[in-house]
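Complex shown without one protein chain; remaining protein chains in place.
By written order: A, B and C. Residues from 1 in each chain.
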């Protein structure tokens, strides 16, 4: 199935992309996708960043499962205001 | 000795004056002056108002003593803001 | 510290104080004219301040079930300024404000108009929030100002806190 991944701020810079489409197996969890991404992006793994996740603009935990067409976002702790 | 008395808001209306000079005996206390005023101003006594006092623009209790030239103010609980 | 937006109206009041020595700015104004709220809030704070908290007290159209047509504020000017200065100096020292302005009106104030504006600036937000809350609470408790509400069928002094 296809999902969309977005990355923001320091995570975006570490991953080297702000948005991409990925083809993944049905029922995959957020953490599996993150593991796959950080494997190919050495700098991200080295930083040992705290990561936050959202699916379709709602916060989720890293064991949340993804469905076809979902928008997964990965980002560092927020610092707005 | 001479002192100046000011009255504000509902107290001013009850007393019927906003400022007047009074000749009083040396070392008189605030409460003695108030007793004297409320005696001659029947409406004020009837209302049984809570009164606050200041001498020379600083809050004081009703047993505070007055000196020549002092400015005594008598007023109800404040309601600004 | 006289600011451009206060030059036209009001009564800027300042005197040497403990706060001034630490380069804090304090402005206390009692005025009969309408308050230029935007100007006061907009001019409070410096580049070192991350937070500006403000409180605007406005005259409400209803009070304890009655329709208010207008409000009259009476003040004991000399004492009110002294008390306000004392309150703001205490807040400035306690919460390390860099800048604080309080403007209170007297005389007739129309419904919806501001009767008081308080603006405080500090590097971090917690201080400014606490200071503004302290100032408005203490003003309502200590500063010799009284309001009289006018209704279609009479008027009433408000004595003490509602």
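Operating definition for what follows: a contact is a pair of C-beta atoms (placed from the backbone, for glycine too) under 8 Å apart; a residue touches a chain by one contact, two chains touch by 3 or more.
Here the structure is a predicted model, which means the values were calculated and not measured.
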item: Visible chains in contact with the missing one; value: A, C
item: Footprint left on chain C by the chain that the document does not show; value: 37-39, 41-42, 45-62, 111-112, 123, 125, 129, 132-133, 136
item: Hidden partner interface residues of chain A, rising order; value: 6, 8-10, 12-13, 49-50, 54, 57-59, 73, 75-81
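Please note the rule applied: only the chains that are shown with their structure count from here on.
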item: Length of the line joining the C-alpha centres of chain A and chain C, rounded to whole Å; value: 49
item: Centre-to-centre distance between chain C and chain B (centres being mean Cα positions), rounded to whole Å; value: 27
item: Residues of chain B engaged with two or more neighbouring chains; value: none
